[in-house]
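Apart from one protein chain that is not included, each protein chain of the complex appears where it belongs.
Letters A and B mark the chains in the order given here, with residues in each chain numbered from 1 onward.
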Amino acid sequence: MVAGARRGWVKIMANVSPGADPVERVVELHLPSRLGYEKVAMDAAASVARRMGFSADRVEALRTALAEAVTNAIEHGNAHNADTRVLVILTVRPSELVVSVADQGFKPIDKAKIAPTPNIEDSFSRADKGGWGIWLIRELMDEVEFTTAPTGGNQVRMVIHLEKQP
Amino acid sequence: MHKVSAPLSIELSIPSEFGYERVVREAVASFARRIGFASERVEDLKTAVSEACLNAIEHGNAQMPEMRVDVNCVWENDVLMVRVLDHGLKRYTGHVAPCITSRVHGEAPPRGMGLYLIAQLVDTCGFESSPEGGNVLYMSMHPRRMA
Partner (left out) sequence: MLDDDLSVHIREREGVAIIDLIGDVTTFAEEKITSAYNEVSRRGARNILLNFRQNDYINSAGIAILIGVVTEVNRRNQRLAVSGLSQHFQKIFRMVGLAQYIDIYQDEDEAIRGLNAAVA
């Protein structure tokens, strides 16, 4: 795939399963492993979410959660390796949007970082004041799951439900 | 600041359904802003990319939503190259529609302005052959309009 990217062309249709539910619509996005380019995913996902009818604050929540997921993939899973890609798949369903982010798994996700709730008072005395990313994803999304991608990398699967407007 | 050896690129794939061209539009605009395109050029690019996707959805894929439109963008040597690929159910190679004068005078149909617009907005554009037989429309652009 990376060789294809160098040539300027990548065949990406193969990733969409032919037996998919006909009411599903899938958008795929491949990004370079470079900080800052998570914005491309954020803007693409926001466009899909707005189109589905999510409210402005839910769209913002999705942008923030996706930023964290893609940033994690770039920094940890792909270890800033310029030859690696981040794959974002947006699956549009009638009542929800599923967003999955996969990296190439140079570093497995640190299980210890998935669970805890960080505390701001603790962080004042720590040199590293980070560690808020995964917590934010969990706070902002309706469902979050950490799995292994079909390609062997880390995958975060996030779901945001479309609540019917009263 | 670190140097990147490989060109920066993104690839997108959308269902062939009207409305999804907006997703491409936002993603490509975001990519272009990121690599430093002037805002006016980003707007030009958004319109060109939308038109290219609409053509692919409507003509190349004959509005069959299970078909895909693939878009890739490569930033290399100060040029952004965008390619839009469809399944080529209908071929449309190289025909750039006449200017608006003939349309307002009723000498050409009012629709089909897409390719004309694209040609006006980007630096170079055209068609490439695809091994799979689809239409491949390429558009290249510099970050700033050349004087």
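The working rule: a residue touches a chain if its C-beta (ideal position, glycine included) is under 8 Å from a C-beta of that chain, and two chains touch if they have at least 3 such contacts.
Keep in mind that what you see is a predicted model, and the values were worked out from it rather than measured.
Enquirer: Which of A:V26, A:I114, A:L136 or A:V159 touches the chain that is not shown?
Expert: With A:V26, A:I114, A:L136 or A:V159 as choices, the missing chain is touched by A:L136.
Enquirer: With the full complex in mind, choose from A:E60, A:D83 or A:D142 the residue touching the hidden chain.
Expert: Touches the omitted chain: A:E60.
Enquirer: Just name the one of A:N81, A:S123 or A:T151 that touches the chain not displayed here.
Expert: Selected residue, touching the omitted chain: A:S123.
Enquirer: Considering the entire assembly, which residues of subunit A contact the chain that has been omitted?
Expert: On the subunit A side, contact with the omitted chain comes from 35-36, 39, 42, 57, 60-61, 63-64, 67-68, 71, 119-121, 123-124, 128-133, 136, 139.
Criterion: only the chains that are shown with their structure count from here on.
Enquirer: Based only on mean CA positions, could you tell me how far subunit A sits from subunit B in angstrom?
Expert: 26
Enquirer: Contact residues on subunit B for subunit A in the complex?
Expert: Its residues touching subunit A are 4-15, 17, 19-20, 22-23, 25-27, 29-31, 33-34, 65-66, 68, 70, 72, 74, 76, 81, 83.
Enquirer: Which of the residues in subunit A come into contact with subunit B in the complex?
Expert: 2, 5-6, 8-13, 15-16, 22, 25-32, 34, 36-37, 39-44, 46-48, 51, 82-83
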